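Got a structure here, written out as structure tokens. Questions coming.
Just one protein chain is left out here, and the rest sit where they should.
Letters A, B and C name the chains as they come in the text, with residue numbers starting at 1 for each one.
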Amino acid sequence: MQATFEQLRDKMTKVLIEDDFSRHLGIEILEFEEKFIKARIPFKENVKNNYGSVHGGVLYSFADILGGCVACMSGKFCTTVEGNMNYLEPAVSKDYIYCEAKRVRGGNHLIVVKVKIRNDSGKLLDDGSFTFYRSNEDVVSE
Amino acid sequence: MQATFEQLRDKMTKVLIEDDFSRHLGIEILEFEEKFIKARIPFKENVKNNYGSVHGGVLYSFADILGGCVACMSGKFCTTVEGNMNYLEPAVSKDYIYCEAKRVRGGNHLIVVKVKIRNDSGKLLDDGSFTFYRSNEDVVSE
Amino acid sequence: MQATFEQLRDKMTKVLIEDDFSRHLGIEILEFEEKFIKARIPFKENVKNNYGSVHGGVLYSFADILGGCVACMSGKFCTTVEGNMNYLEPAVSKDYIYCEAKRVRGGNHLIVVKVKIRNDSGKLLDDGSFTFYRSNEDVVSE
Partner (left out) sequence: MQATFEQLRDKMTKVLIEDDFSRHLGIEILEFEEKFIKARIPFKENVKNNYGSVHGGVLYSFADILGGCVACMSGKFCTTVEGNMNYLEPAVSKDYIYCEAKRVRGGNHLIVVKVKIRNDSGKLLDDGSFTFYRSNEDVVSE
């Protein structure tokens, strides 16, 4: 029996919440669809670099984690094959940094997700893309 | 007066040590040359994902931070313009994950650094490249 | 005296027309603004691969050339530092393959351009991004 959207979403939400690194970033889900997810992290000291903006690595991690969630919504666990990020503006914000991840290529073995990162006022800070390998292992096992 | 290699290395080491995110990863410098740096992070729970291997975002962050150090050894503060990473093998190790970052293109305004990530037995796990913008701001001010 | 938009556009159009490789691809400009360019190439045998779709290298080249045009519209000659492309769908079309290139980061030394490639019916086939180094050399010399 194939997992429902709700089962997959609940499982992935649980994975995120229980993951130490995701919790360090403070990821909070705002929208969660089958092929799209939007979330935010607080613009706080623990993710800032020496220049007072968010670490490039934190931004990438945030995007990769959301991308992985979108990929896993295909029903199978997925792992990142390749990721890249373009940094367009310093990642500063008042309260939060937002990320949207959208599936743009799906398939039995490969999934591609595009990400956009914005500040509180909606300004585009970064964008990137991630390629995931889709395994045979079910996200929700019976 | 131009900063010496020792001044730059000491300053960048200090930046790394004082940075909250670098400390979360547990970065420990092993070699530090003008155009090359090697470091390691412990293979511990706080950097592992749901599959028991190191988060792709942690690996990228580790590489980006080292790449930034190498770029800043040019004497000016540098920011990441673009980064990409290919994940070749699951990032599992016995004790540590190692990263080497090497400058492959230098210039007044642009620096490119290649990175390689390996496990305890020297197996190549990931490689990637980062492009940095070199600002006008001195790393070591008089 | 700074070159006008018209001077820059005329010069870049001339460069494209006289370039052997651009002519091999059959690039035809459709829209040409300061930070945006749209063009097409015929879906013909000389750009197809063994599978009957357009070569990944041709698509990348098409995008890189347009990206370079957009970058040079900043008034200085620019060279590609890094480029990447995600292939989402087989590049097949009835008559033409279209590419749009849009500047998303500008500056004195660095320009980033995003590209999207579509078929006749507007379906997104590929997207990518290019980072350019902006030299000191004027595109239009007095």
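FYI, a contact is a pair of C-beta atoms (placed from the backbone, for glycine too) under 8 Å apart; a residue touches a chain by one contact, two chains touch by 3 or more.
Owing to the predicted nature of the structure, the values given are computational and were not obtained by experimental measurement.
Engineer: From the list B:17, B:30 or B:104, which touches the chain that is not on show?
Structural biologist: Going through B:17, B:30 or B:104 one by one, B:104 is the residue touching the chain not shown.
Engineer: Could you tell me which of A:36, A:51 or A:133 touches the chain that is not displayed?
Structural biologist: A:133
Engineer: Write down which of C:39, C:65, C:101 or C:117 is the residue touching the left-out chain.
Structural biologist: Reading the full complex, the residue touching the unseen chain is C:65.
Engineer: Just checking the interface: what residues of subunit C touch the absent partner chain?
Structural biologist: 15, 19-21, 24, 45-51, 55-58, 60-62, 64-65, 68, 77, 79-87, 90
Engineer: In the whole complex, what residues of subunit A lie against the chain that is missing from view?
Structural biologist: Residues 81-82, 84, 107, 109-110, 112, 129, 131, 133 of subunit A touch the chain that is not shown.
Engineer: Touching the missing chain, which residues of subunit B?
Structural biologist: 84, 86, 88-89, 104-105, 112, 114, 124, 127, 129, 131
Following the convention adopted for this analysis, only the chains that are shown with their structure count from here on.
Engineer: Examine where the copies subunit A and subunit C touch and state whether the two sides share over half of their residue numbers (same) or under half (different).
Structural biologist: same
Engineer: Calculate how many whole Å lie between the centre of subunit B and the centre of subunit C, each centre taken as the average of the chain's C-alpha atoms.
Structural biologist: 33
Engineer: Of all the residues in subunit B, which ones touch at least 2 other chains?
Structural biologist: 81-82, 84
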